[in-house]
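Once you've had a glance at the structure underneath, I'll fire off some questions.
All protein chains but one are shown at their positions in the complex.
Chains: A and B, in written order; residue numbering restarts at 1 for each.
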Amino acid sequence: MKLDSKVPEGPLAEKWTRHKFNLKLVNPANKRKYEVIVVGTGLAGASAAATLAELGYNVKAFCFQDSPRRAHSIAAQGGINAAKNYQNDGDSVYRLFYDTIKGGDYRAREANVYRLAEVSVNIIDQCVAQGVPFAREYGGLLANRSFGGAQVSRTFYARGQTGQQLLLGAYSAMSRQIAAGKIKMYPRTEMLELVVHDGKARGIITRNLITGKIERHSAHAVLLCTGGYGNVYYLSTNAMGSNATAIWRAHKKGAFFGNPCFTQIHPTCIPVSGDHQSKLTLMSESLRNDGRVWVPKKVGDTRPPHEIPEEERDYFLERKYPSFGNLVPRDVASRNVKYVCDEGRGVGASKMAVYLDFADAIKRDGIDVIRAKYGNLFDIYEKITGEDPYKTPMRIYPAVHYTMGGLWVDYNLMTTIPGLFALGEANFSDHGANRLGASALMQGLADGYFIIPYTLGDYLATIGWNDRISTDHPAFAEAEQEVKDRIGTLLGINGKKTVDQFHKELGKIMWDYCGMSRNAEGLKGAKEKIRQLREEYWQNVRVGGTNEELNITLEKALRVADFLELGELMVDDALHREESCGGHFREEYQTPDGEALRNDEKFAYVAAWEYKGPNQPHQLHKEELIFENVKLTQRSYK
Amino acid sequence: MNFTLKVWRQKNAQSKGEFKTYHVKDISPDMSFLEMFDVLNEELLLKGEDPIAFDHDCREGICGMCSMYINGHPHGPGQTTTCQLHMRMFKDGETIVVEPWRAKPFPVIKDLVVDRSAFDRIIQAGGYISVNTGSAPDANEIPIPKEVAEAAFNAATCIGCGACVAACKNASAMLFVAAKVAHLALLPQGQPERKRRVERMVAQMDAEGFGACTNTGACAAECPKEISLANIALLNREYLAAKLTSEYV
Partner (left out) sequence: MNWFIKAFTSTIGRKIVVAFTGLFLCLFLVVHLLGNLQLLANDGGKSFNLYAKFMTTSPIIQTISILNFAFILLHIIQSLILTFYNRRARPVRYAIVENKSTWASRNMAFLGTFVLIFLVGHLAGFWWRMKFGEMPIVGIDGVQVKDLYRVVYEAFSNLGIVVFYVISMGFIAFHLSHGFQSAFQTLGIHHVKYTPLIQTVGWLFSIIIPLAYAIIPIVMYLRNVN
């Protein structure tokens, strides 16, 4: 099968406009004859569901939380980018495009990224109209802050709760459509299988998390907006329930998986405090606007921070990257934090942390200004660590945060299964090998509000409203049976190890060998370890209770089973990509001063993996990336 | 640290629940309350008992999913969410009593998990601004004074956890409803639907069977997002004004 990205012809800046004109439309009266399934109610899913319903389609929306408002997007803190250039500091659609392509280390599709930058401005308009209370200046106009990887201030924010405010906006738009009867909402419902017939996506199989009932849902198209799979590492900044099941099931039914190994490790998270740790908490990147990152110059310096004099401190980011300083992109920052900790200069009890110090900012701007900007983040930090960051510097360490990889999609956001679309973090996305801060919210909303309404219409108009199968169709029965069998097997094993124990082990393998830096030998070993772990899982996992009840262990067990398969593919992908780019750092490929060394000759492509059946190796398909508008250079933030 | 836990166990919505006592040992003071429950649940699972079901997701204090009533307080001592509550807040050896949120509109689903969909229905009744995608004017077209934007933001930070209902002796949802009404009533974008919104949301709140506000202030004292009682006054005012002046009979 040949991958067709469907990128339209024409100059970069006109592609989307032209494409929109060329797309087929569904006549308003016919829209109500179509049914669309939206799995996930994060920024991508909620915005898509609301917009499609406004257009007149019948939408069924699903999430595993008790309310669509609790999707993981709610946790995003720092902000959302848009090329509004309200600050008159030289921003433009083209600059946002350029920064994103460069930030992604030239592993994203130009046309998609340009479109993202183009619609970014509409997102802010839409959100403000919905009542999203973005930060404002005294004059009443919108305020901006700067974020890593950019030299302009283009990030819109709502204190440290931007994701929450954006999601509540999308959720309220969705609520309006639920009340209008255009969206049927299924909370506490998990998608466990995709139904494919005749090569097209036809519906999904779900489990009601309260009653355990397995249900069939049929539709003309299925949108997966199920977020990222960072929880494959067990510890991450993702919510506890974030999972790969929806996209992994789709992958096994024929959707290619793009760049699975591209994982973002966020530099500023609260360090692990012990084995009991269940998740990691992000401290927004915006903190790096005012906080200075440092460690002691001496190895093994155990003095408390305030006793270490200025000249014995190493502000290593400012030292190595004078022009971007503390605001270098995430991958660069994380890697450098790892280096200084590996050198033995880490701080805190575990020595796996560096300081993020606000003393200078407080001296310069006063404590009130700092409190106004970051108060809630400082509070979170204090609650978790019991330390007061106004007085002692924060301790931070990198943690898994975002997955750039995901289902491969074409320019229309359609996967390799016709009728199956992927939006938001669930697709392999526009961020290449590294995502810039404040760009995920932008992408999720761009996909949902401004792209899918057009491209989905084109697909639906093409197939016509008759092209749908009923839930009585054998394809549904078969998919349902698969799900029931899987559940039955898991419940029947009754082994000796808990699901969490397996998950922790998997996470450790992934973090050690497929984390911040990777090498061929480690990856090969990891692959073997994952296989063994997976085998053991299916023989020795313990899942108590029954299917016909709220069974929290069963929910986890199904998710971890999929992580155990996905983990191996990530390792495969990391192994095959013999270069370093963005978040993917292969130790064998680095410049003399330790920066990522890309290999554009051989690897300027999207790796799209095809599932070939149980215990068969995946097949690699390459979508060559063609850069017509930017010149590939070594990313430099010096 | 060691603790004795008395936890409400209830198989499902129909069955009658009861308290069960558990002992947990070697708990680190740095653990969060939910991590302590994780430890307990792992033990229960290995012993062949049913783990305790509880709601949680983000574990960052923002999704509003976690919801335990601990020693007489929603989300336990201190003004925080259950997931952000740490064991260092308790005394070694203490007995901790954990119950689900209790309110008629929040029926127990299992153990500590309750159904809060009533909140969603209140929002569906009018907690939005009707603006279709694509029809918005430029974001800077209407300036909003910083103070107004901040006040709206403060109200909008409500995470919909329901601790206010759990805390209130009347199981009233006024703080939650007030937060949303205030958020939208303060903003210029919220003006066109201002009256209709408050009338419909309050009607839905009543229909769900929440109690009435008697201004005890327990809700605001427990709200993890420090939503202020001023919002309830605003809601009362909005409601009265809407009822007296709106065109909806």
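In the analysis below, a contact is a pair of C-beta atoms (placed from the backbone, for glycine too) under 8 Å apart; a residue touches a chain by one contact, two chains touch by 3 or more.
Computed from a predicted model, the values in this text were never measured in an experiment.
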item: Contact list for the unshown chain, restricted to visible chains; value: B
item: Touch residues of subunit B, complete complex, unshown partner; value: 6, 19, 69, 71-73, 97, 99, 102-105, 167, 169-172, 202-203, 205-206, 209-218, 221-222, 229-230, 232-240, 243-244, 248-249
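Heads up, the rule we're going with is that only the chains that are shown with their structure count from here on.
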item: Where subunit A and subunit B are represented by their mean Cα positions, the distance between them in whole Å; value: 27
item: Residues of subunit B that touch subunit A when the two form their complex; value: 11-12, 28, 30-32, 34-35, 38-39, 41-42, 45-46, 48-51, 53, 55-65, 80, 84, 86, 88, 109-110, 113, 115-117, 119-120, 123-125, 127-140, 143-146, 149-150, 152-153, 156-157, 159-160, 183-184, 187, 189-190
item: Subunit A residues within the subunit B interface of the complex; value: 47, 50-51, 54, 65-70, 72, 74-75, 84, 86, 122, 124-131, 133-142, 158-159, 161, 164-165, 168, 171-173, 175-176, 178-179, 185, 187, 210, 239-241, 273-274, 276-279, 281-282, 380, 383-384, 386, 449-450, 453, 496, 498, 500-501, 542, 544-545, 549-550, 552-553
